[in-house]
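All protein chains of the complex are present and in place, except for one that has been dropped.
Here is chain A:
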Amino acid sequence: MSGGVDSAVAAARARDAGHDVTGVHLALARNPQTFRTGARGCCTLEDSRDARRAADVIGIPFYVWDMAEEFHESVVDDFVSEYAAGRTPNPCLRCNEKIKFAAVLDRAVALGFDAVVTGHHARLGADGLLRRSVDLPKDQSYVLAVLTRAQLDRAVFPLGDSTKEQVRAEAAARGLAVADKPDSHDICFISDGDTRGFLESRLGSAPGDIVDGRTGEKLGTHNGAYGFTVGQRKGLDLRVPAADGRPRYVLSITPVSNTVTVGPREDLAVDVVTADRPIWHASSDISDCEVQLRAHGEVVGASVAVTSESLVATLKSPARGVAAGQAIVAYRPDPAGDIVLGSATITAGSRASTHA
């Protein structure tokens, strides 16, 4: 129970469904006085009190579990080292994979609980299939697709059939004060929202070149390649305008040479995506599915070939802003909610053919 409206309503629904429910709030900061005092994120002291209050209203026991060490090692350190390696990690996904449905689940099972209930917006029904939420803008199946079959078997997502608006209305009807609490959008361990500043404090300043992807010309300098993400347009601070006067985007990051390569929008387009560490729930050769390449990103048609170690997706139309480190999640469209076929971690995007 993060202290937000979703987990509070999820807990209440699980209790109403007849389960013996215990509320758990995760303390994720090593030093409770540091990032737990910020007004943002989802692990402040105020959030902990909100979660406790919600548990009291629902009428369930409530505990704070200290997962700071695990969170730091599996999520924060991973976040920093992924950026240092020129990739763009998704810490929420990593937290689901390593904390909520691993460390928390393992502890809960050992204590005699059967499952972890969360307020994620995704559907997981009797058929065991993970599907998108009915509320597509709030759908979180993308950051849950990393869960293995065993993890999904011990997961309960009571909110997938409801829109966020319905969840808020239900919270209000249940007398939960968090009903109108704003959504959290930021990375919870970067309390001021300044990701680049956070990375700079961890990785130090590492000046390098920004070069043109077509000509190889040096266009400017940066203070650390880790501050950039493929597809990024803002914050390049280039003094040399492009010949055609059009905006330039980050095309790639090369940690070895500490180079950020930029170019026009069309050079971002890729139609083959390779990925590793697949978690796959379907047949290994899918000729027709949809893939999503970042959280809340566009969905494109693709064919996918999967082995135990890798995944190759051939896109039916080019995608832009495909960053290594993000997840590729494959879906099969379905009237009862698009079904997650599996997920993998993007290693590269490339162009197999020339699109006009």
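General remarks:
Assume a contact is a pair of C-beta atoms (placed from the backbone, for glycine too) under 8 Å apart; a residue touches a chain by one contact, two chains touch by 3 or more; residues count from 1.
The rule is short, and it goes like this: contacts and distances are computed from a predicted model.
Considering only "Cysteine desulfurase", "Putative zinc-finger domain-containing protein", "ATP-binding cassette domain-containing protein" or "ABC transporter permease", the record for the omitted chain gives "Cysteine desulfurase", by its UniProt protein name. The omitted chain makes contact with just one of the residues A:D16, A:D77 or A:D106: A:D106.
Set against the missing chain, the residues A:H25, A:K181, A:H281 or A:R294 yield one that touches it, A:H25.
For the chain missing from the display, the contacting residue among A:D66, A:D114, A:D153 or A:D194 is A:D66, taking the whole complex into account.
The chain not displayed touches chain A at residues 20, 22, 25, 27, 29, 32-33, 36, 45, 48, 52, 61, 63-66, 68, 103, 106-107, 110-112.
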